[in-house]
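What you see is the complex with one protein chain gone and the rest in place.
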């Protein structure tokens, strides 16, 4: 694009989109800890109370990992984007929307795990899976748009990059959908294991599906 | 302005104003999710409890959309501003003040929607409308000042831009006032529909009233 | 300072100090709204409940104004600083510490104002005044150090600037101390009026004691 088409840099402002996203991710990751509260137990029972809260700790670790991975992905993507049009800004805001939702199903799942009603656990697993599907779907929209509009991508980024990212995002949609269906219909622990595995999978491939091989070489 | 008039860059510091605004918007957008809590229901009733909270979800989506639009507007405006004097900083702080208020009427409206007392719903709608009027009025002040002081605007920005923005802000004042009056005197749902429609209207015109035609061409 | 004395820019890093401060101020200003909650009233009494919360609104406005002024002062000061040594960083962290405290006395004061026990109101006013004194005292330390160490100040900043700022900070210490003593011993409303007046005073002089005259000319 020639400079005179956009003298005010309206379309190229990835820096403020990055700063805003950093703010949202930083707050989400920190709000998660607000659900870790001193347990309400009789005097002398603090240790037992703290140990009984283990589902909260697991939920905290899982969601922290997830947001950390979202941040790494976001950084890796934005560093390859040359400019953003309104649609891309809205796709970005969609990612922030679904990420900001995460503390809600996290709180629900850690609460019902302590109460141990099996029907409620299934519902909570399905809710977490639903938010997971929405989050991955918002990435699909973002990456798909960039795949279709190479004019927004920096020179030197191979077309394979956003193709690979789109595949990764679809994999997430499928995995969370499976976690929700299996966790609700078969056994909640299947869903919970998938919730913990997905961020690890994304984390290991967070600099792009195709750069996984290169990544090992960096050490 | 010649460089020697402002050797310390006091008047030109839009970058820190942008960073501060990003912080406030990021926190407001994330605080909204704090009102989505695990429902207090008897064991086995989680699904019913989650579904009964639908007004909270709608309130969350509406307010999220609103803050997202405020962020886009803020970014689009600041990228056209060359320097800020104290008045403009205070006008900016006024926008942040009214935006930061938003979680309060959002929490009120989602609470009374679940309780379903019709008088309280009317009051809550009027309160949300009042904050909406204040928010749009703070934009009127900001844009009007820029319309009157073109020396603060970057070269190359046509005078039509901030004229169009001032009109959009006045439209918001009128719409929220109408939502409050009609929602209070006639029927709350009229107000609620307007609350959802206004951010969509602003979102579609967020790169300026006059660039709406161009925007479509960008796809 | 010659470049080879500090090849890593350790001492010149005002940018991250500014970003960190922006984050803290943005969060403090937004946390204040968390104390505005839907009132707990019987069905149909929402309007009365909202109106009865007026001390919370006043406390919110006062503290918002205060943090806004702190942000403006901080920006104006940092833009004049060339580099920061560890002491200056700790002085800056002291300002952030006392500012981050502000939501606590704000919550106390708005709670006791609704309960209307006169002894508690006096204590709450004294507590708010104490935090105000601490906040202004942390500015005294910051400005005094810069007055004594002109080597940290950018060229072109007259020595009068930080002298004037030190005076303004001492004025704040004196005003809050007076507010606390008079509010506790004589009548709480004296303290409350001072709490509202001080940020307005600082706001009007926020680009430096000596530039107040110039400020008017900018319009």
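The letters A, B and C name the chains in turn, as written, and every chain counts its residues from 1.
The rule we apply is simple: contacts are C-beta pairs under 8 Å (C-beta built on N, C-alpha and C of every residue); 3 or more make two chains touch, one makes a residue touch a chain.
Because the structure is a prediction, the values reported are computed rather than measured.
Summary of contacts with the chain left out: across A:50, A:134 or A:173, the touching residue is A:50.
Across the entire complex, the residue among A:58, A:76, A:115 or A:130 in touch with the chain not shown is A:76.
In the complete complex, the residue from C:61, C:78 or C:93 that touches the missing chain is C:93. Summarising the interface, subunit C meets the missing chain with residues 7-11, 13, 16, 19-20, 23-24, 26-28, 31, 34, 85-87, 89-90, 93, 96-97, 100-101, 103-104, 107-108, 111-112, 115, 117, 119-120, 123-124, 127, 149. Within the entire complex, the positions of subunit A that touch the omitted partner chain are 18-19, 22-23, 25-27, 29-30, 32-34, 36-38, 43-47, 50, 64, 68, 71-72, 75-76, 79-80, 154, 156-157, 203, 206-207, 215, 218-219.
The definition used in the following text is that only the chains that are shown with their structure count from here on.
Relative to the whole-protein C-alpha centroid, the nearest chain centroid is that of B.
Per-chain Cα centroids separate subunit A from subunit B by 26 Å. Each chain gets one centre point, the mean of its Cα atoms, and the points for subunit A and subunit C are 36 Å apart. Shown for subunit C are the residues in touch with two or more other chains, namely 23, 26.
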